[in-house]
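Here the complex is missing a single protein chain, while all its other protein chains stay put.
Now for chain A:
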Amino acid sequence: MPAVSKGDGMRGLAVFISDIRNCKSKEAEIKRINKELANIRSKFKGDKALDGYSKKKYVCKLLFIFLLGHDIDFGHMEAVNLLSSNKYTEKQIGYLFISVLVNSNSELIRLINNAIKNDLASRNPTFMCLALHCIANVGSREMGEAFAADIPRILVAGDSMDSVKQSAALCLLRLYKASPDLVPMGEWTARVVHLLNDQHMGVVTAAVSLITCLCKKNPDDFKTCISLAVSRLSRIVSSASTDLQDYTYYFVPAPWLSVKLLRLLQCYPPPEDAAVKGRLVECLETVLNKAQEPPKSKKVQHSNAKNAILFETISLIIHYDSEPNLLVRACNQLGQFLQHRETNLRYLALESMCTLASSEFSHEAVKTHIETVINALKTERDVSVRQRAVDLLYAMCDRSNAPQIVAEMLSYLETADYSIREEIVLKVAILAEKYAVDYTWYVDTILNLIRIAGDYVSEEVWYRVIQIVINRDDVQGYAAKTVFEALQAPACHENLVKVGGYILGEFGNLIAGDPRSSPLIQFNLLHSKFHLCSVPTRALLLSTYIKFVNLFPEVKPTIQDVLRSDSQLRNADVELQQRAVEYLRLSTVASTDILATVLEEMPPFPERESSILAKLKKKKGPSTVTDLEDTKRERSVDVNGGPEPAPASTSAVSTPSPSADLLGLGAAPPAPAGPPPSSGSGGLLVDVFSDSASAVAPLAPGSEDNFARFVCKNNGVLFENQLLQIGLKSEFRQNLGRMFIFYGNKTSTQFLNFTPTLICSDDLQPHLNLQTKPVDPTVEGGAQVQQVVNIECVSDFTEAPVLSIQFRYGGTFQNVSVQLPITLNKFFQPTEMASQDFFQRWKQLSNPQQEVQNIFKAKHPMDTEVTKAKIIGFGSALLEEVDPNPANFVGAGIIHTKTTQIGCLLRLEPNLQAQMYRLTLRTSKEAVSQRLCELLSAQF
C-alpha cells in the first residue's frame, strides 16, 4: 500500500482497496467484495446508529465497488443522509455517490433535491459549489425542473463568489443542453453577456461556454457578446506572455479562453461595426504573425496551446470566408504544417485545408500543396492521416489537376487499407465523371477501378459507367474495344463481366468488323466467364446473348444451342430458367424485324443526379462543400464557353420564389432542369445533396414531384433514398393542422445525431406557425421514428416550409432537405351552395385583382372522375349541377387562417380536343387566388 493518503483518513478504505488489488483471481475479488458488501449491509442495518465518518467510509467503499464494475443496490439512503452533514468531506462523498449512482427513485430524488436546495441557500460558497457540481453532473430533467429557474439568479447575483458563478454558469449550460425548455430566458441574459467583462478570468472562461450555447438558439438576444468577445480576445492576444499570471499556460496567455472566444465568434457572421471588425482582424493577424515567431519554449505543451489558438483562428477565418488575404495566409500556414514533424499537426493541417479548399479565395492556394499531399498519401504511417490526405485530394480536385489526382488515388487504392477502399472507389468514380473532358479517360479509369478494387465497386458505380456510355455515342466504340480487351485477362472481376456483358450486348457490333473481335469471338469470350459468375450476372449475360442474336445473325445457332442446353433450360434458378426459355423462344419465333424492335439499342438514360454521388454524398462534410463550390466554378466556365443555361435556372438561383424552388434548384447547378450545359455530358451530375455543415442542403431531387402529389392528399411517402424514407400523415381542420412525419431507417446501421429541422423562411414565418419536439437522435437500423408537427395558419402564405434532416450514417454526414407539403389549400373548408348563390358570389368577385386564370396543357389523361377526386382532395366542395356546361367543374370553399377567412370559388373548364384546361380562381384576396391557381394547375 502506498504511503499516500493525503488529507483523508479513511484507512479502512485503503485496506479494502489494497485487498482487492492483491486478489489473484476474479473469483477471489468477487469473494472479497461480497464479504465487504455483507459487512456494509449489516452496518447499515445494525441497531447502532452510525456516525457520519463511518457512513462516509462505507459509502465510499460502495462507490469503489461500483466503479470496479459491480452493481450496487443499496446505500443510496445513507449517501443522501451524508448530503445534510455539515462536515464538508462527508457532504462531498455523499454528492459524489449521488452523481455517479443516481437512480430515479422518486422519493430519493425529492430528498436529494431538498439537500441541494438547502446547500444552494446556505450562502456557504463551498457548499453551493458542491450542490452545483452535483446538478451539473446529474443533469437530469427532474433536477432541471427543480433548479433551472434558481441558477440564473445565483449566476448574476452581485454577491455570488467567483467560484460559485463559474459553477453556476456551467451547471446552467448542462441543464440547458439537456432540457432547453426548462431554462427561462429573461432579464438575466443581458447580465450574463456582461460576464465577458468580468475581472476574474475563470468566470469569463465558464461564462463563454454558456453564452456560446445559448446564442445559437437566440442569436439576437446575445448579439452584444460580439464586441465584448472581440475586445476580450484582443486584450489576451496582445498581452505579454506573463501578464495573465496563472492563466498563462506554457508562455501562452489564456489558451482555453482564447479558443472559446474564437468559437463564440463563429456563431455569428463577421461583425458589422467597422471598428469591431477592424479590431478583430487585427487579432487574427496577430495570431497568424505569432505562428511565425520562434517558440518561447521547446515543450510540446507550448506549441500545442499556441497552435490550438491558431487552428481556431483559421476556423474563424474560414467561417467568415470573406477576407481573401487572411484565407491565403491561413493556407500558407497550414502548408507549413503539412510537413511538420508532429503527426498531430500534419493531421490537423490536412483536415483544416479541406475546408479551405472550398473557399473560392483559397482554392488555388490549397492546390499548390498537391505534391505534399500526394506524398503524405504515400508515406504517412498512420491510416487516419492518410484518410485525411485522401479527403483533401478530393476536395482540391478540379479540372486542372483531376488526371493527376485520379491517377494517384488509383495507385494508392492498390495498397489502401480495407476500411477506406469503398470510399476511395466512390471518390475516384465521381472525380472521373465530373472532370472527364475525354470520355475514353473516364472509361479507362472506371475499368481500372474494377480491376484494382472490384470488390469495393458498388452497383452504383458500374451502373453509372453504363449509363454514360449509352448516353455518349462518341465513346461507345472505344468502350466496347476496351472491355473486350479487359475481358481477355484470365481472371477478371465479376463486375467487369457485368460491364463487359452489357456494353458488348449493346455495342459489340461496333468492333465486330475486326476479325480479332468477331461476333463469335466476343460470344466465346463472354461465355467462358459464364460459369464462374453469380446468378444475377448470368442473367445479365443471357440478355447479352439474345441481343447478340439480333446484332449478329451468324451466331444465332451457337447461342440457341447454349440456351437450349439443360443447364439453362432446366436451371434450378427460376430467373435463369425463365430467361433461357423465353429468349430461346423469342429467337425462334420472332422475325428479324420484331427481334430488331424488341432488342433495339437502349435509349439514352434521362439525365439525373448521379447515383454514385447520391451514395457518396457528403461522405465527408468538407469535401462536399467543395463539390458545391466546384460546381459554381464549373458553371461559370460553362456559361462563358458553352451554350446559355436555361433561363429558368438562372432565375431560380436569384429569386427563391416557390415556383422556382419547384424546379429543385436552390444553389444546385442547372443539371436537373433544362438542357445540360454541354450536350450529353451527363450534365456533370453534380451532387444536389451537397451541404456545408451549417447550410441546409439544396432540395433533394425528385422531391418537387412528391411535393406536388401531396397538394391533393395528406398521406404517403414524401421522400425516399437508399438510406432514408420519410412518410407523412396529416390532418387539417380550419386553420389548424397536425402532421405526423415518419422517418424510416432503411439500412441495418444506426443513424446518429439524427436531427430534423423545420425551416420557415423569413417570408413565411409570420404566416405559418410550426411546433414540434426534437426526435431521438439515434435511429436504429430498420427502425422508424415519428415526429408530430402542430401547424397553425396565421394568414395566407405562398412558400412551403423546408424539412432539413441531418444525421450521421456510418461515420459520414448526411443532409437531406425536402419541401414539406403544407400548402394554403390544406386550410380549406368546403362550402356547399346552389347554382344561384354560386353565380351571385362569382359576380361579386369580379374585380380584376380577385380573379386569376390559367390556361394550360393537360399533363395527365383527362379523366372526369380523377379530376373530381382531385378537386375534392384539394379541399373545396365540388358543386354538381351548378355550371350550365356539365363538362365543367366548379368548387367553393373557405380558407381559414387565424386572422381571417377567405372565400374561394373555382371553375375548371376542360377542352378534350385541345387537351387543355382553363382554370379560374376568384377569391377576395389576390395572393390567395394566385397561389391556389398555381397549386391546382399543377395537378392536371
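Note that in this section a contact is a pair of C-beta atoms (placed from the backbone, for glycine too) under 8 Å apart; a residue touches a chain by one contact, two chains touch by 3 or more; residues count from 1.
As a convention for this text, contacts and distances are computed from a predicted model.
Missing from the rendering is one chain, named in UniProt as "AP complex subunit sigma" (options: "Protein TRANSPORT INHIBITOR RESPONSE 1-like", "AP complex subunit sigma", "Pyrroline-5-carboxylate reductase" or "NEDD8-activating enzyme E1 regulatory subunit"). Here the missing chain is touched by one residue of A:128, A:259 or A:711, and it is A:259.
Residue A:67 is the one among A:38, A:67 or A:535 that touches the chain missing from this view. Here the missing chain is touched by one residue of A:70, A:133, A:421 or A:451, and it is A:133. Which of A:308, A:461, A:820 or A:908 touches the hidden chain is settled by the complete complex: it is A:308. Contact with the undisplayed chain is limited, among A:171, A:483 or A:933, to A:171. The set of chain A residues touching the chain not shown comprises 1-2, 4-9, 11-12, 14-18, 21, 39, 51, 53-54, 57, 60, 63-64, 67, 69, 87-90, 92-93, 96, 100, 126, 129, 132-133, 136-137, 139-140, 163, 166-167, 170-171, 173-174, 177-178, 201-202, 205-206, 209, 246-247, 249, 254-257, 259-260, 263, 266, 301, 304-305, 307-308, 311-312, 343-344, 346-348, 381-382, 384-385, 387, 693, 752-753, 808, 811.
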